[in-house]
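Only a single protein chain was left out; the remaining protein chains are all shown in position.
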Amino acid sequence: MFRYTLNKVALTIPTLIGVTIVAFAFIRLLPGDPILLLAGERGVTEERYTQLAAQFGFDQPLWQQYLIFMGNLLQGDLGNSFVTKQPVLTEFLARFPATLELSIFAMLLALIVGLPAGVIAAVRRGTFFDHTLMTVSLTGYSMPIFWWGLLLIILFSSILGWTPVSGRISVMYFFDMPTGLMTIDALFSGDKGAFRSALSHLILPSIALGTIPMAVIARQTRSAILEVLGEDYIRTARAKGISAWRIVGLHALRNALITVVTVIGLQVGVLFAGAILTETIFAWPGIGKWMIDSIYRRDYQVVQGGLILIAGIVMIVNLIVDFLYGLINPRIRHTRG
Amino acid sequence: MPLLEIQNLSVDFATAHGKFRAVDGVNLTVDPGETVAIVGESGSGKSVSMLALMGLLPWTATITADRMALDGRDLLTMSKRQRRSLAGKDIAMIFQEPMTSLNPCFTVGFQIDEILKTHMSLTRKERDRRAIELMSLVGIPSPESRLSAFPHQLSGGMSQRVMIAMMIACNPRLLIADEPTTALDVTIQAQILELLLTLQQETGMALVLITHDMGVVAETAQRVVVQYAGQQVEARPVLDLFDMPRHPYTQALLAALPERATSQHLPSIPGVVPGQFDRPAGCLFNPRCEYATDLCRSTPPVVRDGALCHMPLDDAGNPTQPKILAEAAS
Partner (left out) sequence: MSTATTTSDIGGSPRTRAIAEFWHYFSENKGAVVGLCFVGIVICCAIFAPLIAPYSPEEQFRDYFLVPPVWEDGGSSMFLLGTDAVGRDILSRLIYGARYSLAAGCVIIALTLTSGIGLGLTAGYVRGWFEVLVMRLMDIILSVPSLLLALVLVTVLGPGLFSAIVAIAVTYVPHFVRLTRAQVISEAQRDYVTASRVAGAGTLRLMVIAILPNCMAPLIVQATMSFSTSILDVAALGFLGVGAQPPTPEWGRMLAEAREFITRAWWVVTFPGLAILLTVLAINLMGDGLRDALDPKMKRS
């Protein structure tokens, strides 16, 4: 298990370095003068230009520029946003909890609905429920979520008036945010109305963002359970006289989970891509909206830093999923080394 | 009273190309403490009939029988729940592939404990003690530490021992062993058979041994049932059957035993068991039978002298006159 984990970590490092090279190249490949783009200033004098070039290290050879860039990166310095003049890392950390909270809720929703639905469809294979679920999940999988989000707003916010249209909480509530997760901070603030408000703001974005993972999880769980139900050890379990729900819920599900965890891991990247769209639609102040806004504003230092940070986070989450996979798979967990 | 009674059991599978009869009119009685062997090539429906008894067939299978009873209790009219309470307790079954028959995600101890928890009202401590007792009963060294092992850490022979320990945990009246040694090394095969017979004698349970190996039958069983293409072709006590086979198929199976080989070449039965699409008319064995006549190729046989054959063999191993001709002659 230890060697397995170490191996996975070691495999990640070259990829992470590759991402820094891509991000480093990004600014230099942009149409226009990178120095001016980074400075975000117009009509600079020649004197100011040389000064800026030196400030960003552009007077050095390319490989040295990369080393400086990496040196800064390792110290947590990803440059400053030219719009807000804030360090990119600070901005990122301020917005990350919003995306984290949204992603967690979307994933929970996907799991709570997708996992049991997939299990039931597999057990009731070929029935009306199975066919319906497979059609619904393929529809979910084909859903343009930017449109789906708009539809949800039309239905639940405009017509029914049940949920707010955008944002994380109503403006009337204000409290300290030690964790940055609105629901948890609202809960700790002791204000029930604030908690309810935070939760109601979360519902629609979570549905929009969770739809595709939900569809994928339902389909993959179904096929994983179907495959496991044909295994010899399921026959053994039935020969033991164990109840049907225990066979499906324990013996089959436990084995199917090994496959499903991998599928969930693959959804992390999908979730981030979806977050860009979802956060745009619901004006959710997270990483996705921050990135797209920065692209609109040509705040390339932010785009560059965000690219590295997001790729890093996706890789860390994938490592966690790999670790979980190793944990729930006895063939890996109980192997020496 | 016999422990197990099966009369006229048939199993049909619904397939994409219509119904397929895998088991056709099988009868079986097993007395308490007895060992019965079911013999036949792959595809002869041996396993399917026993899986039907256990209720382990997939939903595509339709089971019909005149009678299926354990200890006088009718299995056909029983509710699913009652059936399940018998499985693993009164009748237990071990399978051909020990390596894949144990759940890879749970420890050996958990899987033994589970069957005890399902059928016996024992405390946790009693169950733990029983599990260790079972493990040493089936000859697993250092049972305490092996209880926390996962199946992938065990060899094939060890896995089969665990399967046996698990399945005899609730002192079943009847143990069905479905080719329990086929997937194992030759040296291990003998050990597992030995273990099964010892356990049977110690516990007094009845044993139904499914095998394709006539040699195993001779060493273990009191009675033999020979199956071919879903039908029972001959059912007799083991000594009689070995001395004077009545069915040409039994004769051919026996002739294929290495120790009975008379020439330098080991005789084999040409052809294979018919499947769904190549069922012959008349006797199902006729394309492979060296004695087959036009009668065999046109008319299904009935049971004569304990064999499903038009011309059951006499004591010298030669075919007798078909019944119709015999009647005409007299």
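Side notes on the structure shown:
Read from first to last, the chains carry the letters A and B; within each, the first residue is number 1.
Everything below uses one rule, namely that contacts are C-beta pairs under 8 Å (C-beta built on N, C-alpha and C of every residue); 3 or more make two chains touch, one makes a residue touch a chain.
Every value quoted in this text rests on a predicted model; they were computed, and no experiment measured them.
With respect to the full assembly, the chain omitted from this view is in touch with A.
Shown as candidates are A:78, A:98 or A:311; the residue that touches the absent chain is A:311.
Considering the full assembly, A:270 is the residue among A:112, A:244 or A:270 that touches the omitted chain. Contact with the undisplayed chain is limited, among A:247, A:303 or A:321, to A:303. Residues 14-16, 18-19, 22, 26, 29-31, 135, 138-139, 141-144, 146-148, 150-151, 153-154, 158, 216, 219-220, 223, 227, 269-270, 272-274, 276-277, 280, 291-292, 295-296, 300, 303, 307, 310-311, 314-315 of chain A touch the missing chain (whole complex, contact as defined above).
Keep in mind that, in the parts below, only the chains that are shown with their structure count from here on.
Work out the mean CA point of chain A and of chain B, and you get 54 Å between them. Residues of chain A that touch chain B in their complex: 231-233, 235-243, 251, 254-255, 258, 328, 330-331, 334.
Those residues of chain B whose C-beta lies close enough to touch chain A in the complex are 54-56, 84-89, 92-93, 95, 97, 100-106, 114-115, 118-119, 150, 152-153, 163, 166-167.
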